[in-house]
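Every protein chain except one is present and positioned as in the full complex.
And now, chain A:
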Amino acid sequence: MEDKVHGAFVGEKINKVRWKPKDLIESDIFLTGSWDNETNQLVLWLYPPNEDDADIYPCTIGTHPHDGDVTELKFINSNTFVVSSSVGSVKLLKIDNKEPHLAEFKEMVSWDNIHYFSFGGSSPCTGLACFEEDIVSVGEDGRLLLLTARQKKPVRRIEGADSCSLRCVCFLKHNEVLTGNLRGQMKVWDLKSSTDKPASTFMLSGEQIGASCVMHHPTQRHMVLAGGEDGSLTVWDLRHNTFPVTLLSAHSDTVSELQFHPDRPEHLFTCSTSGEVWHWNTSSMSRHARLGTTDFPRDENPWLNSDVAKHRLEVFTLMPQLHKPVNSLDVNMNRIVCGCDNEAVYVFKNVVL
């Protein structure tokens, strides 16, 4: 396993890392955003998939200074991405990749200071979610903003979306978003509704465990997975009710990010501030389901079959536990990149799917 991990020290703590999407073929460029530095920056790295030569390291092909910590990065198409900052702004940037080894960043739209405290300065923007060109951002100020890549003026703002700091957000449908806050309260918002009230509210768990990340299943968007500050994974089926279907105690500390494999949703990847990177494989469960050897209904999602499934979840660790938090990971084909607080990025090649 070890030889498939490739680490490179980058000299700044990485808060977010994303592959630059490329249609149908493996992406060879990823983007990192740093945090906690005196001057933070966005860096574009070229890492060609080369099986023979093990000594190729990711090399920088473009940098862009960033005001405040990079709190989230999301690509909305193959060369445009949205970045949120701890100074309360969201920016839409375009990568101008004229030459293979030289890229430039161009600022398309900048929504400055959209997150702020009514009494006392700017508020960090903590999360972003995108649905095509729609962007929804949340911040410590409890505001929820709907933006669109096409205009500078926010489409909608829900002022007191939460009385606590919002920590994560994801789109359920084109008009529905789910937010999670510092105390684990999850709210579903209907963006078309004229009132500033959530469509439904539920808790991550009975205790005051903050929600650190939330993600829907790529093909079954009603199935939502959330990571908690205690390292647990919670699964909901939002079609039925708002009680968790499954609660898995997973990592030993905050789940910092979770990502489904975009093309193979039976694979899930999680990382945590305890320095772990895990690969969850549910394909054996799905296979059993297909063969009809178990009691699952045919089309059932294994994540939603709590009791039976728990014992058959296959979990692999992708590398030995790191001594510093792993903040972010992203999946592309069979390569995974993750960014950590030990100022390194690690790329896992040939992850067995």
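Everything that follows uses one rule, which is that contacts are C-beta pairs under 8 Å (C-beta built on N, C-alpha and C of every residue); 3 or more make two chains touch, one makes a residue touch a chain; residues count from 1.
Keep this in mind: contacts and distances are computed from a predicted model.
The chain not displayed here is annotated in its UniProt record as "Nuclear pore complex protein Nup85", chosen from "DNA primase", "Geranylgeranyl transferase type-2 subunit alpha", "DNA-directed RNA polymerase III subunit RPC6" or "Nuclear pore complex protein Nup85". Touch with the chain omitted from the figure is made, among A:S110, A:T148, A:S283 or A:N342, by A:N342.
In the complete complex, the hidden chain is touched by one of A:K106, A:H240 or A:H323, namely A:H323. From the options A:T148, A:S165 or A:Q220, the residue with contact to the chain not on display is A:S165.
Of the candidate positions A:L42, A:L144, A:L182 or A:L268, contact with the hidden chain is made by A:L182. Against the chain not shown here, chain A presents residues 9-13, 35-38, 69, 71, 86, 117-120, 124, 126, 140-142, 162-165, 167, 181-183, 185, 187, 198, 201, 203, 206-208, 210, 229, 253-254, 273, 323-325, 341-344.
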